[in-house]
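One protein chain omitted, others in place.
Moving on, here comes subunit A:
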Amino acid sequence: MDLPDDATARRAREIAGAHAGRDGALLPILHDLQAEFGHIPEAARPEIADAVNISAAELHGVISFYTDFRTAPAGRRSLRLCRAEACQAMGGAALWREVLAGLGLDEFGTTPDGRLTVEPVYCLGLCACAPAAMLDGEPLGRVTADRLSAALAGAAPC
C-alpha cells in the first residue's frame, strides 16, 4: 500500500490504537503494520513509538532485531526456502543454488522486476518432507527446482 506520509501516520495511529491496553503490544502492532503495508514505513515509526511509550532508538532496536520486519517493500511474491539441517540432508544446499541461479540472483533478495523475493528460512517444521519451502504462505514439501518453477508459473495471488 502506498500512502502519503501523513496518511500512513494516521493509519499507524489507528493500528496501534486497536491494541491499546494490551500488555507488550509492540510485536502485534508491528505485525499488523507489516500485514497492511508490506513493511514498516518510516512515517509510522513516531506514531508507534509514541503509542507504546518508547524512544525512537528503542523502536529501531526492536525492528532491526527481528528478521521478519522489513524496512522496504518486498517483491510481489514471496519464496522462503529452508536452509536448515534436515533440508540440507535432502539436498537443500544444492537446491538453494539452483533456484537462485535459475532466477538470475547472486544471493537472496528480490528479482530486478520486483516479481519475487527469495529468502532463506531456518526451518518450517516440514523436516519429514524435506527439502521444504513456503511460497506466498503455502507450504511445499520435497521441493525440486522443477516443481518450484511450476508453482511459480501458477497464478500469483492478487
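As a working rule, contacts are C-beta pairs under 8 Å (C-beta built on N, C-alpha and C of every residue); 3 or more make two chains touch, one makes a residue touch a chain; residues count from 1.
Everything below uses one rule, namely that contacts and distances are computed from a predicted model.
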Requested in this report: Given the choices "Formate dehydrogenase iron-sulfur subunit", "Sulfate transport system ATP-binding protein", "ATP synthase subunit a" or "Na+/H+ antiporter subunit B", state the protein name listed in UniProt for the chain not shown.
Outcome: "Formate dehydrogenase iron-sulfur subunit"
Report task. Out of A:3, A:105 or A:129, point to the residue that touches the absent chain in the complete complex. Result -> A:129
Query - For subunit A, residues in touch with the removed chain - result: 23-28, 30-31, 52, 61-62, 65-69, 80, 82, 84-90, 93, 121-130, 132, 134, 137-142
